[in-house]
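Take this structure, written in C-alpha cells, and hold onto it; I'll ask about it next.
With one protein chain removed, the remaining protein chains of the complex are shown where they sit.
Just so it is clear, A and B label the chains in written order, and each chain counts residues from 1 on its own.
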Amino acid sequence: MLLTTIYIIAIIAEAMSGAIMAMRRGMDLFGICLIGIITALGGGTVRDMLLNHYPIGWVKHPEYLLYTSLAAIATTFTVRHLHHLRYVFLVVDGLGLVAFTIIGCNIGLEGGVHISIAIIAGMVTGVFGGLLRDLLCHQMPLVLQKEIYAMVSLAAGAAYVAMLKAGINTGTASVLALAGGVTFRMLAI
Amino acid sequence: MLLTTIYIIAIIAEAMSGAIMAMRRGMDLFGICLIGIITALGGGTVRDMLLNHYPIGWVKHPEYLLYTSLAAIATTFTVRHLHHLRYVFLVVDGLGLVAFTIIGCNIGLEGGVHISIAIIAGMVTGVFGGLLRDLLCHQMPLVLQKEIYAMVSLAAGAAYVAMLKAGINTGTASVLALAGGVTFRMLAI
Partner (left out) sequence: MLLTTIYIIAIIAEAMSGAIMAMRRGMDLFGICLIGIITALGGGTVRDMLLNHYPIGWVKHPEYLLYTSLAAIATTFTVRHLHHLRYVFLVVDGLGLVAFTIIGCNIGLEGGVHISIAIIAGMVTGVFGGLLRDLLCHQMPLVLQKEIYAMVSLAAGAAYVAMLKAGINTGTASVLALAGGVTFRMLAI
C-alpha cells in the first residue's frame, strides 16, 4: 500500500522530469507526453520484457498512462514555477528510484530468478526509464556518467533482498530500504 | 484482404523511405537494408514484444523481410528518380500509417487488452518504425517534433475502435478509418 502510493507519486514526478527535458528539446505536445510516459514507465517495461513478465504494468493498469500523460501536459503549463519545487522533486526522485527498485526486485523474486538477477531487475526498473529518455532526447545517458544514481539502486536492491533472505518481512524491509536509499541519495548531492 | 494488400504496399514504401535516409547517412548496403526493414517492420515488432504477441509478424512471414530488403536495395538504384513520385509516396505513407494503426488495434483487441491499450498498440505500430529509424540514423525522432503523424494514428485508431464498439463490422470500420485518416493526413500537409 505504502509502496503503491509512493509508486504513483514517483511515476508522476518522473513524467514531469521527462516532460521538462522534452520541452527543452523543442518537442511538440505528443513528444512531451511520450517522453514523460517512457521516463516514468520505461524502466518497468524493459524489466518485464527481459523477465517475460506479462502483461506489462501499464497494459494491466492503463490508468498509469493517463496519470503520466496528464502530468506531462500539466508540466507544460507550470514549468516556470516548478523550480520552486526543486527540493521536493529531489526527495520524490530519490523515493521513486528506491520504490522502483524494490518493485523490480519483488517481480524478479516472484519470477523465481537468482537473487543477483532480482537485484538487476530492481536496477533496470530504477534507471532504464531515464536511460530511454536520454536516448530519445538524443543525449548521452546521464546514468552512464553519474554513477551515484545506479549505485543507490543497486545498494538499495541488494539490501532489500538481503533483508528478505534474513527473514525480515516485506513491509519492514521496504521501509528500511526506502529510508536508507533516500538518505544515501540525499547525502550524495 | 484490402488491409493485407495495403499493408504489403505500405511496408515496401516504408522500407524505401528508410533506405533513402540510410543512404543520406552514408550507410553501406547492409545498413540500408537493415534501416529499411526496421522502418517498415519495427513498429509491429515493438508492439508484439509489448503485448507478448508471438510469433512476431516477420518471424511468421519471413517473406516480409524479403520484400522490404528488396525494396531497400531497389531504392539504391532508383533514388534519383524517386522524387518524381513524391505525391505517390505521401498518399502511400498516409495509407500505410492508418493501415498499420488498424492492424495494431486489431492485434490489441484480439489479445483482450483494454480499448485504450488497443489504441496505443495501433499508434505504436504506426509510429515506432520511424522512431527506431531516426534513433539508428542518429537524429532526433521526427515523430516527437511533428505531432501530426502520431495524432493521425491516435485519431484513426480511436475512431476505428469506437466504430467496432458501436457494432460496425471490421471491413466497413477499416475503410472508413482509412478514408478519414488519409484525408486528415493530406489536409495537414
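As a working rule, a contact is a pair of C-beta atoms (placed from the backbone, for glycine too) under 8 Å apart; a residue touches a chain by one contact, two chains touch by 3 or more.
In this text, all values refer to a predicted model and were calculated from it rather than measured experimentally.
Colleague: Looking at the whole complex, which of B:Ala13, B:Ile35, B:Val92 or B:Ile107 touches the chain that is not displayed?
Modeller: Spelled out, the listed residue whose C-beta touches the missing chain is B:Ile35.
Colleague: Using the definition of touch stated at the top, determine which of A:Met140, A:Ala166 or A:Leu187 touches the missing chain.
Modeller: A:Met140
Colleague: Quickly run down the residues of subunit B that touch the omitted chain.
Modeller: 22, 25-31, 34-35, 45, 49, 52, 54-56, 58-59, 62, 65-66, 135-138
Colleague: List the residues of subunit A that touch the chain left out of this view.
Modeller: 49-52, 113-114, 116-117, 120, 131, 135, 139-141, 143-147, 150-151
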